[in-house]
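As you look at this complex, bear in mind that one protein chain is not there, while each of the others sits in place.
After this line comes subunit A, so read on.
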Amino acid sequence: MKMMTPNTEADLAQIIASAQGPLHLFGGGTRPIGAPAAGEALSLSALSGIVAYEPGALTMVARAGTPVAEIEAALAAEGQRLAFEPMDHRGLLGTAGTPTIGGVVAANVSGPRRVAVGACRDFLLGVRFVDGTGRVLKNGGRVMKNVTGYDLVKLLAGSYGTLGVLSELSLKVLPAPETVTTLTLHGVDASGALEAMTRAITSPFEVSGAAYLPGDAPRALLRIEGFAGSVGYRVERLKTLLADLGEITQTDTPEQSAAIWQAVRDVDTLADCPTVWRVSMTPGAMVKGLLPALGDDPGPYQLDWAGGLCWLGGDAGAADMHARLQALVADRAVNGGGGGHATLVKGDAALRAAVPVFQPEPAPVAALTRGLREKFDPKGILNPGLMG
């Protein structure tokens, strides 16, 4: 298939301005999330390269097609990192290709550390993008604090290319910690895990990851990062805090810890499931509302974000389950009034075409969303239909 691959922002703008029909955007081709979108393929991979990096100011500017790996390597060389810990979707979705920073931002991809430091959108300082009419626009900037005008930066994050094609991004970065360790609490069920994760995350001992893996060897995982002395201290305090909940072990090396959290981040446990949902609700509602509502055997799942994020695996073509899940999440009796959403992240094209992939929105919100799309993409050519 022919693919357009502009080398400059100006070329990108030109392509969009003269487009006669839908365009299907991709960065690296690794995150085919959303309803299958039709259209001419437009790759952002040639808009690549780090434009500016100031370690002393904790800021980096990069073109949207820059590989995530290139960014992570540049940061690592200065002892810094993307604190929101974007997941790599390739294992879960069975895709190949090179994940780009534009794809990360367009899908607002965040990993386990999101619960402690914030999401991708919280680290996005500025964007340059091309709207659906071919105008090159900018919003935000390169500085950490900026309230000048409306915050379109957050709006563009997680818009899956449906409001504009990102050409350049500026990001806040953070120092990487001196060391990291993981505490594992063994043999707990979901309620026990919720108790442990809640105690930990509401303690002053700053855990930077809190996950639960059910199954044959069910366990809750807590990550502690920082300076060595501080990590040692917090580990001891957390062990005491959780002592009554079960047997606790600790990883021996930072590498072991890294491997554990990479697996959590990339949802390795569900890689073999043909269908995968991602559910965000409050931790309490997730464990006390949703999981029980799914019955004795909710199927394969894992919890992250101290219980606030659930990855759930299902059978091929599980349209009924999809409808049920989105209905449960929207039900106040289940979500406890805290709201939430369930997104079909992985599924065959037929399923993704047949169901609302993203959680249907209440009418007033849907109306605003529709209105915004009409302003940003009046011709309806940017990944049309992808978000419903």
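Quick note on the criterion: a contact is a pair of C-beta atoms (placed from the backbone, for glycine too) under 8 Å apart; a residue touches a chain by one contact, two chains touch by 3 or more; residues count from 1.
Quick note on the criterion: contacts and distances are computed from a predicted model.
**Q** Report the protein name recorded by UniProt for the chain absent from the figure; options are "FAD-binding protein", "Serine/threonine protein phosphatase PrpC", "Sarcosine oxidase subunit delta" or "2-oxoglutarate ferredoxin oxidoreductase subunit alpha".
**A** Not shown, but named in UniProt as "FAD-binding protein".
**Q** In the complete assembly, which of A:3, A:38, A:77 or A:144 touches the absent chain?
**A** Going through A:3, A:38, A:77 or A:144 one by one, A:144 is the residue touching the chain not shown.
**Q** Of A:309, A:334, A:351 or A:381, which one is in contact with the hidden chain?
**A** A:309
**Q** Could you tell me which of A:324, A:341 or A:379 touches the chain that is not displayed?
**A** Candidates A:324, A:341 or A:379; residue touching the omitted chain: A:341.
**Q** From the list A:36, A:55, A:218 or A:274, pick the residue that touches the absent chain.
**A** Per the contact definition at the top, the residue touching the missing chain is A:55.
**Q** Mind pulling the subunit A residues that touch the left-out chain?
**A** For subunit A, the residues touching the absent chain are 54-59, 78-79, 108, 110, 114-115, 118-119, 121-122, 131, 135-139, 141-155, 157-159, 163, 174-178, 194, 198, 201-204, 227, 229-230, 233, 280-285, 305, 308-309, 335-343, 358-359, 361-362, 364-365, 368-369, 371-372, 374-376, 387-388.
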